[in-house]
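Here we show just some of the chains, and they stay where they sit in the whole.
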Amino acid sequence: MERFAEPTLQTYAGWEEYHSKPVTEKLDCFKTEGRLFDIIFAQQFDRQFLDYLCRLADCIRIMAKTKLGQNKLRHLLPHKRAMLYFVQPSTRTFLSFQNACHVLGLKVSEIRGSSTSSEVKGESPEDTIRTFASYVDLIISRHHEAGFAEKTAWVLNQTERPVPVVNGGSGPDQHPTQALLDIYTLEREFNNTGGLDGKKIAMVGDLKRGRTVRSLSYLMKNYKDVELYFVAPEIFGMRDDIKQFLARHEIPFHETDDFESVMPLVDAIYMTRIQNEYSEDPKSEAETYPEFYFKAEHLSKIHAHCAILHPIPRRHEIEVAVDKDPRAAYWRQERCGMWIRAALIAYLFKVEKEIFEEFS
Amino acid sequence: MERFAEPTLQTYAGWEEYHSKPVTEKLDCFKTEGRLFDIIFAQQFDRQFLDYLCRLADCIRIMAKTKLGQNKLRHLLPHKRAMLYFVQPSTRTFLSFQNACHVLGLKVSEIRGSSTSSEVKGESPEDTIRTFASYVDLIISRHHEAGFAEKTAWVLNQTERPVPVVNGGSGPDQHPTQALLDIYTLEREFNNTGGLDGKKIAMVGDLKRGRTVRSLSYLMKNYKDVELYFVAPEIFGMRDDIKQFLARHEIPFHETDDFESVMPLVDAIYMTRIQNEYSEDPKSEAETYPEFYFKAEHLSKIHAHCAILHPIPRRHEIEVAVDKDPRAAYWRQERCGMWIRAALIAYLFKVEKEIFEEFS
């Protein structure tokens, strides 16, 4: 009776055996009754899911424009409790998720920071998570360790009372809801130009270490006739794994370090920060590359419909004077993050019907 | 008009005189109109109260299984505001209380960590608490100082606007809601075998410093024909004060360091952690005692109905493989903690009637 759902569990001998499998083989472990139960990898999203979730986010966003709609939204899940477990700090992602919960009325508990008192007492991370799962209906976690959310979900799915786990970023590679928000922002910006299919997108900056541009590249396989431009200094170029993936899926891409030559060609420019906070000397200016900045003077070089995105926080990659141009989409992108996360949570608790009904 | 309730205050010359009295003489200070107003000591609980609260927790737990029930629960106290003042960190107890509040709809403010800005400015702890009491309707506190919650409640009860204080753990001795949750878990586990009366219970591990096993032993005086087995290495044996208390109340107990010999005899095993985080060298393995671990191989030695409890966090005292056995009650115990705390809060705000009515 207390069981929320019954995830399809494949029988592995244990974590070691399970963990040795490639991601694509493991995806069913996080599904139940044909629906996603945990959100761990960007690879879980296919075109149908992405379209569905974008449509749901649109409905939520529009409902939230009126008091009546806001009140309908907050009555969807006020009986549910979420836990934000952010071992790795991230103000932005934290607030985005928290307010997405608030939009739908969920009550939120939060643990922020590097250790809990139980860890101090020698508790295993699995036991800590299982404790959290005892109290709430949803766990959203962010962790510096790759695979943390995956292991969490895997462990919980073998207990009597699994609750959904959403990966809010774990380690250097997976941050699936960032990928969702990027897709949703692009779809919204291309609303009047036929959507993402057939678009040319430039990704600029630190493509080597940028988690967002890597995930976004992977997701391009879900769209038709997309063409990518990787614009980066040589030492920060896109890694081979992504390039091989794109080649395998016949997605054309170009590499260059000449940003200005790409500007007139593309429908969207996805700017990123050189992530030198991971460098030994984070304040070093040696790693800044002004030729990969987008400046006010560049606004005349891009398409009238070209959308400028950035995962934020920015440093100097985009001049503040650009903010006022209607093509600057990065602040809308932040709000898109909240709406798509609200859509995701609504999906996990299966209340989409109540939302779509408002538009029937 | 603003007064929430009128606690019966005995007239002492001041804190010093009051404080010098034994606990049993002071209990009336925390009652009003025949009901508990503050929850400070496990000694405040008699059999009638324990049975009543367990029944209330059962109702809440069952209501929380349906959306309708969840919505009724969260409409009980949405007009009330609670404050979690956790000077001593405790992730688990914090989350348990916070979610208990969320279940009933209370809004929660939280202060976690060792100091507030006002303390820095030289404010007395009494003034700090009185400030908190200005803003909320309930204070739940956890503090490293013995007697902190008691003094807090005593001070507030002499003001124009006292609010109930719940002791979420203060110092080495009192943690009354942990005792409540242990009792509630045992009652639930013994649901089909006639309840706690007449049961044999083993307490295992660090009985000397374990606050939970000490409180639980005290509460046994409320039950009939209970028999206790203290299983510990000699240096961590149960202290004399408890043993004298049990003798005075004619509760039989046995002491041994032979865990396996006790296993087949008992209806419940209450495991505890060797609390060497208080040792000078907390990571020392010298203090671990594998002969006081409960392992998967022991499952065949215990009764078919024997319940295994643990206050969590655990280290190695219970092998993870034991978790899947239906007799492993420690994860249920965590949820019991949330339900019994919700029951306690419902009691303090006198909304039990609305809950019981659902079952009439």
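Letters A and B mark the chains as written, and numbering starts fresh at 1 in each.
Heads up, the rule we're going with is that contacts are C-beta pairs under 8 Å (C-beta built on N, C-alpha and C of every residue); 3 or more make two chains touch, one makes a residue touch a chain.
The structure displayed is predicted, hence computed values, not measured ones.
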Ask   = All chains are the same sequence, and 2 are placed; what is the full number of copies?
value = 3
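Please note the rule applied: only the chains that are shown with their structure count from here on.
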Request  = For chain A and chain B, let me know how many angstrom lie between their CA-based centres, rounded off.
outcome  = 40
Note = Interface with chain A, chain B side, in the complex: residues 65, 67, 70-71, 74, 89-92, 95-96, 98-99, 102-103, 273, 277, 312-315, 320, 323, 331, 334-335, 338
Key: chain A residues touching chain B - in the complex, by the definition given at the top   = 1-2, 78-81, 83, 107, 109, 111, 116-118, 120-124, 126-128, 130-132, 134-136, 159-160
